[in-house]
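Have a look at the structure below, then the notes.
Left out: one protein chain. Kept in place: all the others.
Naming follows writing order (A, B and C), and every chain is counted from residue 1.
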Amino acid sequence: MSYLSVQSLEHSYGSVRVLDHVSFNVAEGERLCLLGPSGCGKTTTLNAIAGFVETDGGRVVVRGEALTGLPPEKRNIGIMFQNYALFPHMTVFENVAFGLRMRREAEASVCDRVTDMLRLVKLSHAAKRFPKQLSGGEQQRIAFARAIAIKPALLLLDEPFSNLDARLKVEMRNELLELLRPLKIATIMVTHDQEEAMAIADTIAVMRRGRIEQMGSAREIYRSPANLFVASFIGESNVLEGRLRSVASGVATVDAGGVGPVMARHSGGLRSGDHVQIIVRPEDIRVGTRPACGTCAATNRFEAKLVDVTFLGNRTVIRTQIGEAPMVLSGDEQFASSLRGVQRGQSVYIDWASDRGLIVKKEEAQ
Amino acid sequence: MSYLSVQSLEHSYGSVRVLDHVSFNVAEGERLCLLGPSGCGKTTTLNAIAGFVETDGGRVVVRGEALTGLPPEKRNIGIMFQNYALFPHMTVFENVAFGLRMRREAEASVCDRVTDMLRLVKLSHAAKRFPKQLSGGEQQRIAFARAIAIKPALLLLDEPFSNLDARLKVEMRNELLELLRPLKIATIMVTHDQEEAMAIADTIAVMRRGRIEQMGSAREIYRSPANLFVASFIGESNVLEGRLRSVASGVATVDAGGVGPVMARHSGGLRSGDHVQIIVRPEDIRVGTRPACGTCAATNRFEAKLVDVTFLGNRTVIRTQIGEAPMVLSGDEQFASSLRGVQRGQSVYIDWASDRGLIVKKEEAQ
Amino acid sequence: MRKYLLPVYAVAFFTFLLAPVLALTIGSLTEANYVSFPPEGLSLRWYMKIFAEQESMYALIMSLGVATAAATVATAMALPTALALHRYRTPLNKVVYLLVMTPAMLPAVFLGLAFLLFYSALGFGGTPLSLVAGHIMIATPFAVSMNMVGLASNDGALERAARSLGASPIMAFRKITVPSISWSLFAGWGFAFMISFGSLEVSLFLSTSTMVTLPVQIYTGLEWSPLDPSLTAVSSGLVIVTLTVLILTARFVKIDRFLQR
Partner (left out) sequence: MRKYLLPVYAVAFFTFLLAPVLALTIGSLTEANYVSFPPEGLSLRWYMKIFAEQESMYALIMSLGVATAAATVATAMALPTALALHRYRTPLNKVVYLLVMTPAMLPAVFLGLAFLLFYSALGFGGTPLSLVAGHIMIATPFAVSMNMVGLASNDGALERAARSLGASPIMAFRKITVPSISWSLFAGWGFAFMISFGSLEVSLFLSTSTMVTLPVQIYTGLEWSPLDPSLTAVSSGLVIVTLTVLILTARFVKIDRFLQR
């Protein structure tokens, strides 16, 4: 049995279905991330676990005990809030001590624990300061210390980096990871930022409209997205649409409109004639000024029109079109250097291995 | 003589120097981007050009005519505002027509021009709608149409994508570029987003504390940053500090503290014994489980400790340490696959070509 | 359970506190010659009677006239003042703000007395002008603060956009700013009207036997015969006008916004 088990949570606000049978398990020490656009239900799920939202159905079980009906203060769950929610009228010490004092622990042990926590987050010197005297990054570390000081059964992180600027984000992400790893505490993070999710989580659950669309490791979700929504939420992707012509084991051929036959892998459940989409990641496409070798049979090869080349520092993005279908390529500088001298609108040759394309069923418009 | 010439703008708010001799030229049809963190003076520069800020010194010259003292309405400059600033009580048509009507153009020619503009931004069908009935992307297109309807001598874009979500940002960026290219209008954009700047601009001016730190193409600034500030504002970078040991033409050797001798290129003006920093981009470092070949003499080779490997979709980030100095590497999946089986804390071997490191003088703390 | 406790408490409390208002209104529907609760029989006779009473109708018209004039002048003064306060962030600004707001802060009795003495000294005491001037004075702060709310919620970039498109400062103000803040002009007028219309204090000091506003009429009527139901009926006129203006004004202010922020 898993450490935390979220079972079929359901919730509606009026006629809007916010949670639609959300279920997942988290093992001890596992870091799970709920990832999705705003309104997908990820925050409601977090609030349901924390006890701030009473769901219409489903339950949350920790170590075999159902939390249903328990108020937040009886759940022993540490939460790091989006704006940190540090108590402004209390010092850093009092903030971290708050949970322990609410548990009526002896003042000496409170003091020891707070001291330990502040040492852990390297802010021992700031014990007597007030939150507004700290930088954003320091506030976050205090919020973390406060959440784990109570030795919670579970740690919830609500958009932990959304208040930091891009540069600090990466730094704090690494720092939080260093703090989390040795604790081995079951952690659920909520974010809308794919990179954050991939960097922190062992397992990512991609949510849309109150449902979990796919769960898996970052690599699984990036490499084998369940549908176009997941593919375009995690990373960039090129999409070709068409009808399935023939299916072989693992590989199928699609008649892509205006492009021609395209071969790509699939995960089963498809039939000839199905409306499908082929997802190709920009970094999986190669480009050159001459057609690729004709001998590699499994490769998709096309003549394309160059739209533009954009140098973005650590990568270069090349936009092309096969007929009317836009194809975006990305790679390092060297990759783009082969196109030197090619003008906008001229022909280039692009190709990708058939196992680099993924066929998914086309979703009905909703 | 250039089309637009900004000459030695100076401005202070109280004792704070907001603009410190800001000068640059923009050619006809050129797209210049002022890039920098908030408070660097980029928006004040824009406002000075637009006529909303009267600077303490310096002048703005367009086609040989100084704009000094002219009110904004006499400058004939089109501006796309950060929040679009569409007039909420006017229809899309009236918004786009506003500038023409202020110029007392005949109603028939106003109508023609607005119709053309709406067709250009593909929103002809929305002429009678009000701004709040439009999506964010549509609002932006109307703001663009309104700004160029008056056939301005100059176009200013104030953080044009800051209100859009990450996905829409890339889309609108490409769209705006498609609209801008055929117009061949001198354009100045202000942003704090390096990727936006690199994608849109021909020339980037990186600003800090009211000063232009470096001007050049995206590639120049990324590859040969003038100092550590520019390097870390545009892209990620590893930094090694040390003292210059010896200088050869174009290449120098640095005694990097705790790391050892490192060879890197430099752009002159250095002497033995100088305090310097070496900047190495994460994607320029190679990694392997054995030492790199000993024959490539110009290469920096180190044994490093593996910190962690993070899969981020289109790239994989490997964090390592040489002694105490953190070195971050980034590359595609294949690049990381060579480390399969290596545990955290074990040794790996990293190397980078000496021309991939850049030596800059260490700035005094300010 | 706990969820309903607070609203129930609030309703109970305020219903009790507001009961007088209801009792008064219902009591005036009596057929007897004095206000009583419960009323003795139900009739509108006292309401009918006031239409025949010249003094009451005269007082109502006087009040409406004074309030309209005061609110209009106050609004006209409030817009440039609010603009100045909004636009310039100087130390002088704070002084002006405090000056503008003073009449809303000081006790109205004091103001009434001050107006009486000052206007008399200037030689126009006891004229309609002095009554209107006093009302303008107490109504202006409300119009100013409403206009400042309007300006604060107005996006300054709109005006800059208009300027960049070729509009002169005056054109930009007329074509862009005024339409954007028109709701606050209306709401400010409404609040100023209500303040003036309901004010007893200043009117007590500034009205004469030939210039009686409705609140003064009610107060003096009370001294004469406190339980006269026609007095209550007259004060209903006061309430009806006030509520009408209030509701119209609230439509502009969108009371929800204030309630939910």
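Convention: contacts are C-beta pairs under 8 Å (C-beta built on N, C-alpha and C of every residue); 3 or more make two chains touch, one makes a residue touch a chain.
If you're wondering where the values come from, they're calculated on a predicted model, not measured in any experiment.
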item	value
Left-out chain, listing which of the shown chains it touches	A, C
Touching the absent chain when the full complex is considered, from A:H89, A:H125 or A:R340	A:H89
Touching residue (missing chain; options C:L29, C:L131, C:A162 or C:M194)	C:M194
Residues belonging to chain C that touch the chain removed from view	3, 6-7, 9-11, 13-15, 17-21, 23-24, 27, 35-37, 77, 80-81, 83-85, 87-90, 92-97, 99-100, 102-103, 105-111, 113-119, 121, 136-137, 140, 148, 152, 194, 197-201, 204-205, 215, 218-219, 222, 226-227, 231-232, 235, 238-239, 242-243, 246, 255-256, 259-261
Absent-chain interface as seen on chain A, which is shown	50-52, 71-73, 75-79, 81-83, 85-89, 98-99, 102-103, 146-147, 150
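Everything that follows uses one rule, which is that only the chains that are shown with their structure count from here on.
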item	value
Common touching chains of chain C and chain A	B
Farthest-lying chain, centroid of Cα atoms versus that of chain B	C
Overlap residues in chain C, where contacts from two or more other chains coincide	none
Where chain B touches two or more other chains, by residue	none
